[in-house]
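A short write-up of the structure that comes next.
A protein chain is absent from this complex, but the other protein chains hold their places.
Naming follows writing order (A and B), and every chain is counted from residue 1.
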Amino acid sequence: MFAPLQSDPVLLPETIARLLFGSEIAIWQEAVAGFLAAFLIANIMLANAGVAGPWAKRKITAAFTDRIAVNRIGPAGLLIIPAAAVQLMAKELIIPDGVDRPAYDLAPILLALSALLGFAVIPMGSIFGINLQMADPETGLAFVFAVASIATLALTMGGYASNNKYSLMGGLRAIAQNIAYEIPLIVTAASVVIFTGTLQTSEIVAQQSEPLVTIAGLTIPSWFAFVNPFAFVLFMVANLAEVGRNPFDIPEAPTEIVAGYMTEYSSIYFVLFYMGEFIHIFLGGAIVATVFLGGPAGPVLPGFIWFIIKIWAVFLFTQWARSAVPRVRIDQLIEIGWKGMLVLSFANLVLTAVIVGVML
Amino acid sequence: MSNEPRDVIRGSTDAQTKTQEARMEGVDNRFNSKLREAFGSSPFILTKFDKFMNWVRGSSMFMLQFGIACCSIEMMHTYAVKHDLDRFGSGVPRASPRQADVMIVPGTIVTKFAPRMKRVYDQMPEPKFVVNMGSCAISGGPFQEGYNVIKGAEEVIPVDIHVPGCPPRPEALIYGVVKMQERIANGESSPVTVKPYELEQFSDLKQDELVDKLASQIDEDDLVMRYNWADSP
Partner (left out) sequence: MSSYEEQLDTAEGVDYDAIADLLGDRVVRRETHLNAEGFVVRPDQVAESLTLLREEAGFDHLSMVTAQDYEDRYETIYHLTKYADRTHEVSVVVPTDPENPVSESAASVYKTANWHEREAYDLVGVEYDGHPDLRRILLPETWQGHPLSSDYDQDKPQIVQFDEHKNPLEDDHRGADSDTMFLNIGPHHPATHGVLHLKTVLDGEQVADVDPDIGYLHRCEEQMCQQGTYRHQIMPYPDRWDYASAGLLNEWAYARVAEDLNDIEVPEYAQIIRTMSAEFCRIAAHLLAVGTFALDIYGDFTAIFMYAMRDREKVQNILEDLTGQRMMFNYFRLGGVVWDLPEPREEWFENIRDFLDDLPGTLEEYHDLITTNEIFQTRVIGTGVLDPEDAKQFGTTGPVARASGIDYDIRRDDPYGYYDELDWNVVTEEGGDNYARFLVRMQEVEESAKIISQCVDLLEDWPEDERNIQSNVPRTLKPDPDTEVYRAVEGAKGELGIYIRSDGTDKPGRFKIRSPCFCNLSALNAMSKGEYVPDLVATLGSLDVILGEVDR
């Protein structure tokens, strides 16, 4: 089919290993480099979530509601980021009576972890000639979806272990929602895989760099958002449900079940949940970017910058939905999921399969 | 620690040394960490760190989404478009008390609600702060003579800032909140709400032991709760 644009780029751990240990790399050196690479990527994503959580989210919401939001703490209120982070972490950590101890402690860690794990195989483009992809296994896309769905387990654990009825309801809602929307999500992604014929993320990205059409000198690349807009819309909707934002924010549903699964969490655990959610939104954005928006591709700027712009665009979309769209009810959500999204996504899959089978 | 904690906090020149001495003498072991002992009598880094922590606590505040009565309408206006309390970094309402730092008490407290409010306050993690909004929360306000009305939130929970008015205008509430932020940032508002007499009496006990000791003094058979609001100040 398509030839990859460039010869296999060097992955991030290898770059680091060469930098540190020269060209001869032992196993342990590779492991150390891997750790360092993971540390770097995780920190980049945490930094993104850190900016998003206490600052960007407030600023964006404020822009939607004619307000200003934080502007007294540092320039444009930016110092609120360290202030909020340290303040929240320095608070008392309350472990309520009767919580299921290991599960209660593990849930927030697991949530943040599952979201971060997903970034291991996302091709984030390169900056200063360094390719920021951690690993590029042939089952890349399957791996992303697999680890991202661990989050459901974390939410359920947190909800169940908190010994609080609101938490329990939030946890149960999270399961129902994620099962109902994970299937359309993956089936829609599968329709893209039919096009590409591979699960390898770098390959999926590479195939999107071919020009689709040229109109008046402007070349539109064959991003799958342009090739199959229907699948793109389906995926965006399912993704909203997956990350739990309006209109599908029912696991958290502030006016109904207080704060859902995180009702009982305070201090650092709350930070982990909060950050985990944001990293999840970014992971959703990263998957959307990789599968539908040509990954880190873009003119002029380095690929990594484009990648960040794309995941922030998806983040902006979720925040917009949060500000403008009402929340659906739990039974309506399930109905939309199983009767609407699932059918549509399978129709999309079959159609794509037929088209690909006939035309290619 | 002396009997006049407020003086210690407000006093101009000798306050610093006094508190240091108090800390070093071991009267109050809870503030007297190993680090402090290691750094000796001029804990430069620690005071800078204290300052930073105070700034942090004063800068970022999560409010408890807590409406009681009339004042809560003005409180909503304070969060909303025109007044926008969020400008000062204190406009994120959290519905769960576990994630809140500041509780604005916006309204009249009555006997049925007082224990619940205490409970909500107890559920908040330290350090926590309370802003009293309006005359009712300060003293019972226009309803002070009512048979069912508690004469001020301070009968139930400790309060940092009172904002008078019936109800206070949003500008007044913003002033109150910002004033409290200032106090916290300057280290004037104690982040730990332990009263001085408790410090003296139980200073050598850890928190859990303290609770145990207090709990053992309670005789469950004859414990009574008195709603004696007539005699209260």
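Quick note on the criterion: contacts are C-beta pairs under 8 Å (C-beta built on N, C-alpha and C of every residue); 3 or more make two chains touch, one makes a residue touch a chain.
Predicted model, so just to flag it, every value in this text is computed and none were measured.
Hidden chain, full complex: it touches shown chains A, B. Screening A:147, A:206 or A:258 against the full complex identifies A:258 as the residue touching the chain left out. Set against the missing chain, the residues A:29, A:149, A:198 or A:323 yield one that touches it, A:323.
Contacts to the hidden chain, counted on subunit B, fall at residues 65-70, 72-74, 76-77, 79-82, 93, 95, 97, 107-108, 110-113, 116-117, 120, 136, 142-143, 145-149, 166-167, 169, 220-228, 230-231. Counting over the whole complex, subunit A has residues 61, 64-67, 165-166, 169, 173, 246-247, 249-250, 253-258, 322-332 touching the chain that is not drawn.
The rule is short, and it goes like this: only the chains that are shown with their structure count from here on.
Computed from the mean C-alpha positions, the centre of subunit A lies at a distance of 39 Å from the centre of subunit B. Of all the residues in subunit B, the ones that touch subunit A in their complex are 52-53, 55-57, 59-62, 80-81, 84, 86-89, 91-92, 94-96, 98-99, 101, 123, 125-127. Within the complex formed with subunit B, the subunit A residues making contact are 54, 58, 62, 65-73, 77, 79-80, 82-84, 86-88, 90-94, 254-255, 258-259, 262-267, 270.
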